[in-house]
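Taken from a larger complex, these chains appear in their original positions, while the remainder are omitted.
Order of writing sets the labels: A and B. Residues in every chain begin at 1.
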Amino acid sequence: MDALQERLTEFAAARDWQQYHVPKNLAAALSVEAGELLEIFQWLTPEQAAAVMDDAETAHRVRDEVADVMAYLLQFCTSVGVDPLAALAAKIERNELRFPAPKRRGERGERE
Amino acid sequence: MDALQERLTEFAAARDWQQYHVPKNLAAALSVEAGELLEIFQWLTPEQAAAVMDDAETAHRVRDEVADVMAYLLQFCTSVGVDPLAALAAKIERNELRFPAPKRRGERGERE
């Protein structure tokens, strides 16, 4: 992931795009791309959505939008100096305290 | 990243949350969390936005929202069987062909 993050930085620098890649713009772009991923699913039933990778063209579109979300997330993290994996690990630890797992599996958990 | 992706899967399984973690819901949740990250920046000038990590409380909030975006992106990828880093590497290669870097640096690139 570090290598890809660096490649994204070089890609932007080679095109003089760092001027645009400031935190506020990157947070907006991340949100826009997450919307484009959601667009693929907006009219689908849960069943159709679960089978979305069966169609080669849609599967390509899903991978493409995942890549865009990841790209802007990593570039946002570069711009504010946040390590996304360290942030995620810390969050999982907080969530394990906040939402203790039930003793016995099978108790149907209600999603907060 | 693989280890965190697995931990997220176990976290959801221990709480019987897999029933909610279907592709359409996870794409919606990813978009919602990207909106929460953007919310931090919505009223800031570009200058204020660039200094967002100087305030300890806001910096914590940024890391927290980055973690949520990453968590739902990874869980979405698990649900559709997409490798996010492979998808990103493939996209960077396509973009290098689509937006060739100018020969000489310093030509001000216009962001597409």
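Here is the rule we use: contacts are C-beta pairs under 8 Å (C-beta built on N, C-alpha and C of every residue); 3 or more make two chains touch, one makes a residue touch a chain.
As the structure is a prediction and not an experimental result, all values here were calculated from the model.
How many copies make up the whole complex, given 2 shown?
4
Operating definition for what follows: only the chains that are shown with their structure count from here on.
To bring chain A onto chain B by a C-alpha fit, how many degrees must it turn, rounded to the nearest 5?
180
In angstrom, rounded to a whole number, how far apart do the mean CA points of chain A and chain B lie?
Here the centre of chain B sits 3 Å away from the centre of chain A.
Report the residues of chain A in contact with chain B in the complex, numbered from low to high.
1, 4, 7-8, 11, 14-17, 20, 22-24, 27-28, 30-31, 33-35, 37-38, 40-41, 44, 46, 49-50, 52-53, 62-64, 66-71, 73-74, 76-77, 80-82, 84-85, 87-92, 95-96, 99, 101-102, 105-109, 111
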